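Dropping a structure here in structure tokens format, bear with me for questions.
One chain of protein is taken out of this complex; the other chains stay put.
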Amino acid sequence: MSKSEKKMMRATIPEEEYMFPGTVDCQGCGAAYAMRLALKALGPQTMVVIPACCWSIIAGPFPTSALKMPIYHTAFETAAAVASGLKAGLNIRERDATVLAWAGDGGTFDIGVQALSAAAERDEDIIYVCYDNEAYMNTGIQRSSATPWGAWTTTTPRKHPKDRPKKNMMEIMAAHKIPYVASATVGHPEDFVRKLKKAKEIRGTRFFHVLATCPTGWRSPPELMLELPRLAVETRVFPLYEIENGVYSINRKPKQNIPVAEYLKVQGRFRHLTDQQIQYIQDHVDETWELLLKKEKLGRLF
Amino acid sequence: MSTVKVITGNHAASFGARDSRAEVIAAYPITPQTQIVELLSEFCADGTLKAKFIKVESEHSAMAACIGASAAGARAYTATSAHGLALMHEMLHWAANGRHPVVMANVNRAMGPPWSIWTDQNDSLAQRDTGWLQFYCESNQEVYDTTMIAFKVCEQVLLPGMLVLDAFILSHTYEPVEMPDQELIDEFLPPFDPPYKMDLKDPHAFGALTTPEWYMELRYLIQEAHEKALVKVREVEKEFGETFGRHYGPLELYRCDDAEEVILIAGSTASTTKDAVDIMRKEGRKIGLARIKLFRPFPNKEIRDIASRVNKMIVIDRNISFGNQGIFFNEIKASLYQTKHTPPVYGFVAGLGGRDMKIDDITGIVKQAETCNIEEILWWGVKL
Amino acid sequence: MIQALSGNTAVAYAMKQVNPDVVAVYPITPQTVAMERFADYVADGDVDTELIMADSEHSAMSCCIGASLAGGRVMTSTASAGLALMWEVLYVAASNRCPIVMNVMNRALSAPINIHCDHSDAMGARDSSWIQIHAENVQEAYDNIIQAVRIAEHENVRLPVMTNMDGFTLSHATERLETLDDQQVQKFIGKFKAIYPLLDVDNPVTYGPLDLYDYYFEHKRQQVEAMELAYDVVKRIGQEYGKVTGRSFDMLHPFEMDDAEIAVLALGSTSGTARVAVRAMRQKGVKVGLVKLRVFRPFPKDGLKEMLKGMKAVAVMDRSDSYGAFGGPVFSEVRSALLGEDVEVVNYIYGLGGRDIRQDQVEQVITDMSTVAKTGKVKSYVNYLGVR
Amino acid sequence: MSEVKFRGAHDLPPCSISVTHELTKTGNWRNAKPVFHKERCIQCGICWKVCPNACIKLGEYPEWDMDYCKGCAVCAEECPKDAIEMEDERVMI
Amino acid sequence: MFVEVRWHGRGGQGVVTASELLAGAALAEGKYLQAFPEFGPERMGAPIKAFTRISDGPIEIHSHVYTPDVVVVLDPSLLENPAITEGLSDEGKLIANFSGTPDEVRKITKFMGRIYTVDATRIAMETIGRPIANTCCVGALVKVTGLVALEQAENQIRQMLESKIGKKGTDANIEALRRAYNEVRS
Amino acid sequence: MKEKGWKECLWGGLIVDAGNSVLYKTGDWRSQKPIRDEKKCTDCLQCWIMCPDAAIKVKDGKVVGIDYDYCKGCGICSKVCPFDAIEMKEEGEQ
Partner (left out) sequence: MVSLKKLSEKEELLAPGHRLCAGCGASIIVRQVLLAAEDPVVIANATGCLEVATTIYPYTAWRVPWIHSAFENAAATIAGVETMYQVKKRKGEITRDIKFLAFGGDGGTYDIGIQALSGALERGHDILYICYNNGAYMNTGIQRSSATPKGASTTTSPAGKVIPGKRRFPKDLTAIVAAHNIPYCGQTSPSFYNDLIGKVQKALSAEGPTFLNIISPCPRGWRHETDQSIAMAEEAVTCCFWPLYEVENGEWRLTGYSKQIAEGKKEKTSVIDWMRKQGRFRHLFTDARKPFLDSIQEEVEREWENLKKRCGY
């Protein structure tokens, strides 16, 4: 293998690092990895707004900071609003930077949905990334509206697991008619980086829904950080797709029909599920997938 | 050349923000504040104010956006009232504790339920622990002037400031307001340039998680900044007076030189009180008025000074702290504690939810204070 | 029954025994464990409660208001920024006279973010017309919740009650405590009596109308009356609770105050540490006493005046600051209550953001107070204890 | 954590901003450490790519920064040639 | 009696559980107690502390423990940390999860009081199958201090763990406790 | 209504007399008045369902008149009437 070939193989994602090691995330944390990738994709001209979430800890307690860019730590429900203000403040002083709002699922699906919805309506020029670990992991694994049906959390105990489906944030954001909405996972780094690079060139509100493994909350081995999201995509639990100006395109259509059970059984949070319950999840997944295929066919929808 | 316009208190606030060259405005409508943002959005639409107006979806986000803008190094302004202020509560702490000199006009309105849109001071006074500077204005002119004073002081001490005007009585009442030359104002109020901002060349993390190891020191610095702010307010108001010819102070004294009794009050009711004082003076009463303009930082020294010269103090609160007393009353009493000469202090609660305060009410209060017990909450104007 | 429970689990346990109809919460450190444990009780069918996992604290309190006015027993729990976010609706709950009981695990406010204890969250809500009770230890945290239900629902009061306990210091500390039987609790709190419930569709009522200046003042005056009446109710229920459990409660709990010349005033868990310090200083011959301020709203100003009259010096311990004011909130209110007395009152602001308060620090405070008592001179009225 | 040279309140910046990038040496969290088998390595760089904490430096061959590696084993899991093995450190001590 | 115990370990090793275990056992013996962690934002693997106070009478103090009577170290890699012996007087006791002898520990820690070691990780691997040393360390502590009876500690483990990890796991933990009780070296 | 003192008020402004807004007559807001021509009216009730103020009086499925105590004179009834049976006239004009 020639040297240039080696280089090519390695450079599937940008080489520059903007995140320091030594962050206090758990072993095999998908959220930390997602940030590492995101900053590589967006480059040094980036400012980050972080509401209360695991990342407000991962970024380092006072007086330390894990990123090579400015960070603004803000309240749980305000990521999109602070990002809007920051962008406006920069604009008025004719300074430029990519403003990245970086929030967890609690801060996006629940308590932050209002600020996000409004920013999207105003079409603020920000990139909003929701790293979704499917519960309030920072406070200790409580149910959020991103928690999937049937999952265990500390507020939905095994005897009474979550009985509501996961909120479909992708659809909700698509219905806001913003220029770019995309799903991604930490199991597909190249895909995530590609989408971010594309999003960087677009003006307006851009939304990312990133599935980020949480070994602590999912009760899964840390080394499966990339494997689990890949399984989620292969089993169609979490389809990889983007919606550009209202047009759907699915990035990965698994050829094989892998049952969701394959994805569920690796995670302790689904350990209690009966076959019947798994079938229910399977049906729901199939239905959503079919619907998505249909939407892709219809062309522009928003 | 300065110009004089006859405008409402709300518009005085808008003009104040315009002439202070606010750069980012994020606001949400609420009665009776709406005219402030309406006029500001007109200024932005017709280009007389070079600012970015973010039309947010709630007051909570309004303050959040102001914080973001301030962190970016821009001069941020907003306006709100009552429940809007209440919804911001969490972010008020954030703005002060994050040391962002946002300036906000708050139109004093009563808190619900039952729902009221008329004036009382509970909304702003209940925010007394948030670390915001609070200025209570008496006239539209003062609203206009105080906007730039507030920006100047706040930006020097890195704390946010709230200027407070009464709903309807000021907010919707037309008064002449003199507006100086922009050049003069620019000289008085230079552009905002914070020591730390969100900067790609000098990256920092703002407001990161702070363990007990450091948290208390940062809090201590805020209290210190308030002490500094008290000095700054005196300085800046003096400078303002010298430049523009209008003098205010943390505690405005009216006919207090030889007064034996003094009324303490904040807000526009002070004007009515001045008339009442004139009338009572004519009747031979040696009475004066001390208007509290600055509530945070609290002008301890000024309050103690006036207390040492009179035999009786009457505090009129347009607010009440449930389970205790009127808030001004409480703070003034605390301030006077153990002074050498402490006159009796009477605390009246009056005018809640916009119940009108007329000259008769003031003279009535003064009269009632002759006979009543100082230990109780004294009610004025409530129907029995 | 004697048990070892942490503050959080004791709260969940008390809530289980109260068996409220509706609980609406949102997770926030350090309160989450209580909710997790309570969710277990719900899942196991130990309670009849509907648990609403709301989308924010603002919504959680709004759900509580709706549920309470619908005509049932409602409880919740929060901390810090959560309390701040629901701040607006705290007023709505109080003015609509919803007898909600809310447990607050006191935690510092941002920015910067801090998850540890101080009282700035609760103090910030001191004007909202909520009754505020502070717990010294896990036992009291448990006891307070059960009494709070009675206080809140008392026909003379009908106000929401906030039972405070120190985040982590109590919430995450396991302590020995004595709990009542479920039946005893039920007997003590009695059945919930709905007044003008929304669910009574045959007698429709309107809650929260617009109020012009012709009535607003009267409504507020009326609310003040409830607070005034609450003084008596809090005391009586504290005594009644004592008859059942042997642990009586009052607004103020003096310790060694009979012959004291100087005093320390504290609330929350610090009063325990302070009591140890007082005992130690007593052994050294210092005539010092402790006043534990258990109920902050309504503020027991008359009782305080009675208790502190004639003291030579009093140290007021504040675990929060009112920036720009002269001293912390408790200090300011105590001084205001004492106006006219000649007692040296000195403020110690301590423990912000969870900075630990040690016995020796309180002893130092007492030593300082003795010096003040002796010399009559105060170096500084507002002091920051343990700040670097 | 590295020592920051603040003694007290007056050394601090006026607002709560972070002034250092030095973070916790998380290497001591490890239960198991990655052991590298150079002979199996094809220098594909996947281990570098997938490390959630950017602990792997990419020279000719990967190098682990053991001050920070938490031992999550993602690199070992993802390595296509099984050139990385996890070795339990805990019992060794 | 008024005894203060400080526990050192890492997030995820069950430090807090150990402190609560001891507290629960003390309660069963009619004692007063307090058990609490020094809670930080740290995640799995980060060094943490926990505290237990046991007394015959009510415990009123609510500060951290600064002058412990007993220090227990659950993770041998922490022994070099000077925080281990902070405030521990020479009358105090240090119990370490360590495969070597107390003298080796003395060399590392420079502590001059009484030192006990127990090879808790090995015992845990052999009984529980995972390197979770907390129950072992409680066993060693019970032996060394006699604060509570061994049976009480066993009961407590059963009470706290059985509903969470099932009977088999609980039995293994009790076995670990007993072995550590017997194998602790001084 | 007589103004009540604070002791007589229910808390928080609670109102228990449902629908007592009928005591507040909004008829005097009117500058234009709807006049109904009974002959043209077919009782189709379009005016009734579209009235913002419930001011069209209906009995047994038939329109029996307009409640001028509350009618604010918006004119919607006149506009939606398919049979031109309602005419708006200036107040005072007969």
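In order of appearance the chains are A, B, C, D, E and F, and numbering begins at 1 in each one.
The working rule: a residue touches a chain if its C-beta (ideal position, glycine included) is under 8 Å from a C-beta of that chain, and two chains touch if they have at least 3 such contacts.
Small disclaimer: the values here were computed from a predicted structure and weren't measured.
Visitor: Consider the whole complex, including the chain that is not shown, and state which of C:Ala54, C:Cys117, C:Leu265 or C:Val314 touches that chain.
Guide: In the complete complex, the chain left out is touched by residue C:Ala54.
Visitor: Decide which residue listed in C:Cys64, C:Ala81 or C:Ala141 touches the omitted chain of the complex.
Guide: Per the contact definition at the top, the residue touching the missing chain is C:Cys64.
Visitor: For the chain left out of this view, which of C:Glu88, C:Asp143, C:Asp166 or C:Glu344 touches it?
Guide: C:Glu88
Visitor: Can you name the residues of subunit F that touch the chain not displayed here?
Guide: Touch with the absent chain occurs at residues 1, 4, 13, 15, 17-26, 29-30, 43-46, 48-55, 58, 61, 67, 69-70, 72-76, 78-80, 88.
Visitor: Could you please point out the subunit B residues that touch the chain left off the display?
Guide: 28-31, 34, 37-38, 41-42, 45-47, 55, 57-58, 83, 87, 112-115
Visitor: If the missing chain were put back, which residues of subunit A would it touch?
Guide: Counting over the whole complex, subunit A touches the hidden chain at residues 77, 109-111, 113-114, 117-118, 121-123, 145, 164-165, 167-168, 171-172, 174-177, 246, 291, 298-302.
The rule is short, and it goes like this: only the chains that are shown with their structure count from here on.
Visitor: Quick one: which chain's Cα centre is the longest way from subunit C's?
Guide: F
Visitor: When the centre of a chain is set as the mean of its C-alpha atoms, what distance in Å lies between subunit B and subunit F?
Guide: It comes to 46 Å between the two C-alpha centres.
Visitor: Centre to centre, by mean C-alpha position, how many angstrom separate subunit A and subunit E?
Guide: About 40 Å, centre to centre.
Visitor: Give me the residues of subunit C that touch two or more other chains.
Guide: Where subunit C meets two or more other chains at a single residue, that happens at 81, 85, 95-96, 110-113, 115-116, 207-209, 211, 215, 217-219, 221, 223, 356, 387-388.
Visitor: Which residues of subunit F are in contact with two or more other chains?
Guide: In subunit F, 3-7, 12-13 touch at least two other chains.
Visitor: Contact residues on subunit B for subunit F in the complex?
Guide: 113-115, 382-384
Visitor: What part of subunit D is in contact with subunit A in the complex they form?
Guide: 1, 4, 6, 16-26, 29, 42-45, 48-55, 58, 65, 67-74, 76-78, 86
Visitor: State the interface residues of subunit C toward subunit F in the complex, per the touch definition above.
Guide: Against subunit F, the touching part of subunit C is residues 95-97, 158, 196, 203-209, 211, 214-215, 217-219, 221-223, 225-226.
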